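Worksheet for the structure shown next.
For this view, one protein chain was removed and the others were kept in their places.
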Amino acid sequence: MIGKNERLIRLALEEDIGPGDVTTDTLIEPDRVERATIVAKESFVLAGLELAQEVFRSLDSAMSFDTSSHDGDSIESGDEILKVTGKLHALLTGERTALNFLQRLSGIATFTRKFVDRTRGAGVRITDTRKTTPGWRKLEKYAVRMGGARNHRFGLYDGILIKDNHIKACGGITEAVERVRKNQGQFLRIEVEVTDLKEVEEALKSGVDIIMLDNMDINGIKRSIGFIGDRALVEVSGGVSLDSVAELAATGVDIISIGALTHSARAVDISMRVME
Amino acid sequence: MIGKNERLIRLALEEDIGPGDVTTDTLIEPDRVERATIVAKESFVLAGLELAQEVFRSLDSAMSFDTSSHDGDSIESGDEILKVTGKLHALLTGERTALNFLQRLSGIATFTRKFVDRTRGAGVRITDTRKTTPGWRKLEKYAVRMGGARNHRFGLYDGILIKDNHIKACGGITEAVERVRKNQGQFLRIEVEVTDLKEVEEALKSGVDIIMLDNMDINGIKRSIGFIGDRALVEVSGGVSLDSVAELAATGVDIISIGALTHSARAVDISMRVME
Amino acid sequence: MIGKNERLIRLALEEDIGPGDVTTDTLIEPDRVERATIVAKESFVLAGLELAQEVFRSLDSAMSFDTSSHDGDSIESGDEILKVTGKLHALLTGERTALNFLQRLSGIATFTRKFVDRTRGAGVRITDTRKTTPGWRKLEKYAVRMGGARNHRFGLYDGILIKDNHIKACGGITEAVERVRKNQGQFLRIEVEVTDLKEVEEALKSGVDIIMLDNMDINGIKRSIGFIGDRALVEVSGGVSLDSVAELAATGVDIISIGALTHSARAVDISMRVME
Amino acid sequence: MIGKNERLIRLALEEDIGPGDVTTDTLIEPDRVERATIVAKESFVLAGLELAQEVFRSLDSAMSFDTSSHDGDSIESGDEILKVTGKLHALLTGERTALNFLQRLSGIATFTRKFVDRTRGAGVRITDTRKTTPGWRKLEKYAVRMGGARNHRFGLYDGILIKDNHIKACGGITEAVERVRKNQGQFLRIEVEVTDLKEVEEALKSGVDIIMLDNMDINGIKRSIGFIGDRALVEVSGGVSLDSVAELAATGVDIISIGALTHSARAVDISMRVME
Amino acid sequence: MIGKNERLIRLALEEDIGPGDVTTDTLIEPDRVERATIVAKESFVLAGLELAQEVFRSLDSAMSFDTSSHDGDSIESGDEILKVTGKLHALLTGERTALNFLQRLSGIATFTRKFVDRTRGAGVRITDTRKTTPGWRKLEKYAVRMGGARNHRFGLYDGILIKDNHIKACGGITEAVERVRKNQGQFLRIEVEVTDLKEVEEALKSGVDIIMLDNMDINGIKRSIGFIGDRALVEVSGGVSLDSVAELAATGVDIISIGALTHSARAVDISMRVME
Partner (left out) sequence: MIGKNERLIRLALEEDIGPGDVTTDTLIEPDRVERATIVAKESFVLAGLELAQEVFRSLDSAMSFDTSSHDGDSIESGDEILKVTGKLHALLTGERTALNFLQRLSGIATFTRKFVDRTRGAGVRITDTRKTTPGWRKLEKYAVRMGGARNHRFGLYDGILIKDNHIKACGGITEAVERVRKNQGQFLRIEVEVTDLKEVEEALKSGVDIIMLDNMDINGIKRSIGFIGDRALVEVSGGVSLDSVAELAATGVDIISIGALTHSARAVDISMRVME
């Protein structure tokens, strides 16, 4: 369940429709009812089906839907994803906005699925990051789950992650972790970002729960994991690509976080046809 | 000038910060002032500089900025794009949101610039489409302009474009154009989407101002342009890639519209360092 | 179809009801259901029927309506325009707001119809202007259409109109038109405002699509129209009254735009009676 | 002091500017500063001066203003009401919205002043009604005060007024007044609307503070006032015009409320010139 | 009827749920339907029943309710106040917010009822003040009514109350009352706050409708009431407690206003059990 996304849908319809759809307003009788079909033009992993329905429903509350697909499904080119029956005016006016949501979220789910597939069986957790499109955090993290991966923090409020800039500002890992530990709520673990073995050692000594190896090369990662053992969870981050992810997973790392899942997925190709 | 984007910035900060930045709140003294530098990690075309500043300013109204870059500039890897001086707390809390705006808009400008460069001198107008990220229409169209291309319609309200679904619903190009002409405001031209030469002919006969050749192959496009001559502007749309755009431009077409500019650009790599 | 006007209806109900209707709250049982009738107290052209219903429905979602009237209809004094059945409390609390919408929009439609009637057969297009009540642009332009006239631009975004202040700021018509043409989107024509024959000539030479004769006397208008011929559309604007409109229309002008349609129409007299 | 009207100003600018002023964006350099002068094109009573400034300031926060006029002043045709210095782009983009506020509010103040002038010395209170433009209640009631008249209720929450529909629903004036008295807050008086002498008598007997004579002819009004004497305040309402108001005032009535002040005032003629 | 409280409910759900209920999202199947029972854990006066239902309904629009209780009822410990049937996910996610509304409003109604009970028969009106929780004015004043007391002003707009700071700023009671009288709307009475007999006398002479004795001791109150007689309504305010209220009521005062009703009521104990 994606949940209510009224605010973003409203923003989207306002920016597209403005004071009116000058083409459709003229051409289409206000009360004419037709059926439209949303069709895949390539193969992909579906995400955003309910959101597309919300878009149409917000233009015609009597809109009805017929589908056998679910978010997370693998779709083949040519598949009919969703049939929508309602006012033709609303179908034509909402088409682009509904497709814009679908094509972007499915694009993220599809790109994510490729990373998941390449690391299947390795026991590693693939996650997103906070490198999401502003305003789309919840939606894009939902699409990542539909692709089969897991979510990292939702925001700055539900996870403690001490990064390079924090460490520099505090004067060292030890100082930073100590300060956090004193104020830490009972529900949160502590993660710290490190860049070399010396920092790994300092982080471990300070007793953190998770260590993020930031932009380390494969040898540094292997040495770090060997050194850490069971004393903390290990996360790898930075520049992970489809080419490198399998080798990374094989190191025994616990978590691989990948910004590209949300910031560099391309949209998939989907179209809508009326009266078919 | 991008203009006021308060609503989206507020949405972005709310979703990232929520009730508070649990790491920074603990580590950083509320009144400590420092300088941060935003640095390019690859070469790209810049877009979103003012927006990034708006993000920081909305967290600390006394934030000051120092930069010699402008949106639209070509940036080299390692360039310092912007120096920001203000509360360290605001710098660290706003970092990700500011970078998320910058990396996406610059990504679009950069991808756009490539299409523009490959068609330079051909006298063709490269434009975006309405395939934008919901909620980001204005921003993404701004980034396209920074990349050197032009904007197509902003929405359904500022351009008449009769598409395949409209034609099917009305029973033909002629009928659709006639209906539109009767209700057309004095300020708008009429464009119609066609898929073959027979439709080109019908569109011309109905007296439209612009003809969009949708997903035609290169031969169909050449024949259509020859047939149309000076009688209407010609736009080509559908599946245009960096590989095909130069050949398309050489056909003498007036406008090439490309959805990928906004829906499939990857983010560029930008980071922030404090106290340097 | 007026479309969703939730924001303005909400503003209107909030400002009228505030924390509660102190009279009705005391007098009327919360669940009592009655029927009310909205009655014309003079003859007029109807506009706003759906909006009035939206007002009542936003106070009682189970409100039902019975009417044989449509926006655009000519209403006679004494006609029962709408029967509304629902909670008496909602009927009495919503009465004034519903009537305030109806009386203003119908006032505009009625005033507009008079201009349209006096120019019937002359082949001229009567339009409104941007001189509308702030917050009411869409509604008032809808009422103008119900009165039988056409809409000019909706705003600054869907039509290029180079006015006197633009020309002065740019240093001349030619300079202004050239600058616009370079940046003009493919969908928009160019209109320029002129005040004498010399400017008409300059505008024509610069190749604009529409020429607006601003506050010219009838002789100037005739001479200008003769001079322009088929080379551009001609619009007349400024101080048009019911007395002058027929003579203006007879000049063969294409468009007459009239600010008074929206800024100086008086409200029509409508009342509501319960339990009849 | 009008107070903050951000919500309506924002609505107004959004509906006029939308995604951008296509004419001014192209023609005017973003940072060019000029002065504009707002000039009266007829004589009127001024209202809305601060609001017009708020409009310009919301487009350019550095805008500065120079004026010797105040709301409530009598303005002569040709008077320079306000000089505005700031970004030329903001001046041209905000011109219409600022003028739309000024022309409507000054129109109401001007029309109101005529009623006040015709009843000067009669000791009667001229007031508005709740027949205001939805969304504009506060502004229009402010303009009425600038015209020299007084405000009736602001809404349903700050005055008890038992109207015909309430009386019919309760089964009589006596029943309605009794019910209200039992629940009445300590701060509010009670007013009841009556249509003939018999109802006047019943209202008086029930002990109300104010009696509204609704749509009575002049003889009925005189008889009612004679009968009521000092036992209650008397208000006359319904169809009051400039022609009838002096005779009404001479009857010794305490309050005359006039819907036309706000629902049927015509806008006054005001324009803006740049660079003069 | 409390009316629509969407804005506060939305604020409440947003602050509690944020991006998701991490416990319930994992544990509960999205479509599973169950019944929950809201149970009193102590005896109290009920207020907020509809509001609690609005909370659940805003999470699951198909939620159904079964209750024989009404706001204002005396509830015994162990009573089942409300049965709610709907999605188990919505029940568990909405539980705390629904209970938070119920426990606070019922707390106020319960505390209020005690004051009302101790003054029953004395002919005095017990009222609240404006010392309410910001954002909760309407709700808390509703709960006060459910407790059996009456409402004082809703805000600064629906009652004229000249307080100590106003008097000091104007230079005296007489000056203040005169200024108010000149501008007073026809619907509002005037109340003035006094602190000793000399001010009582001055207030009476100025002709006010209501006199508030602020923080006077019992003897001062008695003397003031004797002196005022029928010439004005008398209100007592300041530091009224359950211990002192009966003696105060016996003085013959008309109104006793008590800030503690809303600012110092403790919440009552209510819990929710699922599947019982």
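A, B, C, D and E label the chains in the order they appear, each numbered from 1.
The rule we apply is simple: a contact is a pair of C-beta atoms (placed from the backbone, for glycine too) under 8 Å apart; a residue touches a chain by one contact, two chains touch by 3 or more.
Keep in mind that what you see is a predicted model, and the values were worked out from it rather than measured.
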Chain not shown, its touching partners among those shown: A, B, C, D, E
Selected from D:114, D:138 or D:273 as touching the chain missing from the view: D:138
Contacting the left-out chain in the complete assembly, out of A:10, A:83 or A:125: A:125
Touching residue (missing chain; options E:114, E:130 or E:222): E:130
Residue among A:16, A:191 or A:269 touching the omitted chain: A:191
Missing-partner contacts on chain D, residue numbers: 1, 3, 137-138, 154-155, 157-158
Residues belonging to chain E that touch the chain removed from view: 7-9, 11-12, 15-28, 34, 36, 88, 92-93, 95-97, 99-101, 103-104, 107, 130-138, 154-163, 165-166, 168-170, 176, 179-180, 182-185, 188, 259-260, 263-264, 266-267, 272-275
Chain B residues that touch the omitted chain in the full complex: 18-20, 30
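Basically, only the chains that are shown with their structure count from here on.
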C-D compared against D-E, more contacting pairs: C-D
Centre distance in Å when chain A and chain E are each reduced to the mean of their C-alpha atoms: 46
Inter-chain centre distance, chain A versus chain B - centres from mean C-alpha coordinates, in Å: 21
Intercentroid distance (Cα basis), chain C paired with chain B, Å: 34
Shared interface positions of chain A, touching two or more other chains: 15, 18-20, 22, 137-138, 154-155, 157-158
Chain contact graph, described as a line, ring, star, complete graph or other shape: complete
